[in-house]
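Could you have a look at this structure, given as structure tokens, before my questions?
For this depiction, one protein chain was excluded, whereas all remaining protein chains were kept in their positions.
Coming up: subunit A.
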Amino acid sequence: MSNVREFNTVPEGNPQVESPLAWSYRQHPVPGAGSQRAGVTLREKALLGHLVLRGGAIVLDEAVRQVLDMNLPAKPNALVFDDSGERSIQWLSPDEWLLIVPGGEECTLEHALREALGDAHFSIVNASGGQTVLSLSGENAREVLMKSISYDVHPSAFPVGKGVTTVFAKASVVLRRPSEAEWELVVRRSFADYCYRWLLDASSEYGVDLQQ
């Protein structure tokens, strides 16, 4: 067992927590929300548990099999979900994976993974407070992405189960496709407000339905 000090980043006593977009919602509510045809549905998947795993693929794969009963995606740009669809692992680079789980699970999961990995050479970083997930769906969602990203989002180039780190409106984001109907953007906390406002602006011509 490594001697890394762990701690739960969620304080006890059930304090009020806010997503990185709390300020944005107050400052920039959607104009005329709900009153129009919505080609784009925007929803934040707030306060999830984000862990960044780094290390060799073989040891990490063993650990996530043991702890989560999931396979580590070895293929570049691959994204896998567990049976419930609530937990995902995404390839970020040859020695780096992003693990997203329901909020509150991340601390016990990190501990279990450290136990399973023992003395192996690895790193686990809890990035939950540093990023948030924006979900984009609706019939015009892909058009919004085409305006914002130079990466090819045509279904033939970007099938379900793919995820890439790329440039979104000059900010760096993780773009992923969990299902036919949905796109997810993992945005950094400091870019969250900017990306949110960009998405509102880019979606306005199709009508936006903001679900909170």
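The rule we apply is simple: contacts are C-beta pairs under 8 Å (C-beta built on N, C-alpha and C of every residue); 3 or more make two chains touch, one makes a residue touch a chain; residues count from 1.
Rule of thumb we're sticking to: contacts and distances are computed from a predicted model.
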item	value
Name of the absent chain as recorded in UniProt (options "Ferredoxin", "Amino acid/amide ABC transporter membrane protein 2, HAAT family", "Sarcosine oxidase subunit delta" or "Probable Ni/Fe-hydrogenase B-type cytochrome subunit")	"Sarcosine oxidase subunit delta"
Options A:V17, A:I58 or A:V167, residue touching the unrepresented chain	A:V167
Candidate in contact with the missing chain, chosen from A:Y25, A:F81 or A:Y151	A:Y151
Contacting the left-out chain in the complete assembly, out of A:A38, A:L92, A:A116 or A:V187	A:L92
Contact residue for the chain not shown (choose from A:P29, A:G56 or A:P76)	A:P76
Hidden partner interface residues of subunit A, rising order	76-77, 92-94, 96, 150-151, 164-167, 172
